[in-house]
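Apart from one protein chain that is not included, each protein chain of the complex appears where it belongs.
Right after this comes subunit A.
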């Protein structure tokens, strides 16, 4: 029995081997062709650091989902660099109160299913989100929607959302959609650029009932996990999501309203390990990947790979929790700030393109001020100031996270080490408190850490997305009560005129840096790498790359 079986198997293996050799020959031939042929025949494989969560972008809050859905679903507005530019809306305007947003949509835009885009379609999307019920309202599914719009038509008490919705309806008139809000917040117009508000075809929406997620621990509906139901207007359409292989395949949409994509097939394949991503690129398994370790940037460049530099769009800071004495003393905070050599952190830990931060927003955002107090590195001054404040023998606890790298904070331990060494140099005793990431946020939030490293990468271009995160009210994470800052922030956040608002942010940045709730350390670009035979797309400070721009280079 057993012997009689071996021979077909052997034959099969033989056939497999010869088939493979033939395939290899075909592959060898095609690789000698030009870039345009490659664009049609060779899939572009991108190594993503993580799996996407949902192909319905409204249910996601993570960059890996948005990296994929941005290629498939267009938003009303878009970013070019850090500037807000037209998306599906060719032009847009707001009323002076900022409560009415009118979008004039592009003509001749079709969804992947053939449906035409009109204002009705846009309104259907916004109305749908507004009317989510049950588990759909849970922050793990619709975090961004409820952050922007406050709440839903009827907040489900089980989901813990208490704020009232500021969404007051959407009116459709041909290609003109008008979205009304009950009050303005500086989340707008940024929210209209967020991948989470990507517009889905009304024909797709008809296939969805939005009643499957009753509680927060119900799984997302099946259609969010596969290709085929949701159609967008983007340059690519979703053709396959293979969960086992952790890969998402997109194909070029030939009737795209803008310039059609260069590469026909685009595959996002997850490689969670940082080293494995680099090795896969070096071995030619993939043609690009994101979140390059800072230490890998130079070796990759030396080996002929491309590492285009993104503009910075994040902030790393060290907080001074002011309920902890003597951090309530401004002079002590200033002295500690003068003690830290931030340039050394930028030079030795951050990737190329990193820079010292002078305030709590990156310089790429309107409202960044040149007039803030800067607390330059001056250890002698720091020693003197500590002595004057009677703190020659200061001993302080400094927290840092252990098991994580964030785009704004590669290698937290290395950054901590530099800070600790600098503080020790001016006579401060540093108690190191390493904390694992899941416990880190609660620890810092509750005020358990007198000094700690943390940061934020922006979602969209408005200072509110940074400052509003931290300084809108008295919190235990900062531990200070400064009505001037809180009131100033509330006023700016409610100011609908962008120019006036920019000035208010600039003034507020000066006030904040005088108060010195923490020391802004740096802004650093997360690095993205590509193979030598690729012409990469323009990279985006918000990591919102448009993959339709990239192509294989002709050789």
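Assorted remarks:
Please note the rule applied: a contact is a pair of C-beta atoms (placed from the backbone, for glycine too) under 8 Å apart; a residue touches a chain by one contact, two chains touch by 3 or more; residues count from 1.
The rule we apply is simple: contacts and distances are computed from a predicted model.
The UniProt record for the undisplayed chain lists the protein name "ABC transporter permease", from the options "Fumarate reductase", "ABC transporter permease", "NADH-quinone oxidoreductase subunit M" or "Sulfatase".
Residue in contact with the omitted chain (choice from A:111, A:141, A:188 or A:480): A:141. Within the whole complex, the absent chain has one touching residue among A:95, A:207 or A:275, and that is A:275. Here the missing chain is touched by one residue of A:215, A:323 or A:343, and it is A:215. The residue touching the chain not shown here, chosen from A:120, A:210, A:285 or A:311, is A:285.
Check A:85, A:441 or A:491 against the missing chain and you find that the one touching it is A:441.
Against the chain not shown here, subunit A presents residues 9, 12, 15-17, 19-20, 23, 43, 45, 47, 50-51, 53-54, 59, 61-62, 135, 138-141, 143, 146-147, 158-162, 215-220, 224-225, 243-247, 249, 265, 267, 269-273, 275-277, 279-280, 282-286, 403, 406, 436-442, 445, 454-456, 469-470, 475.
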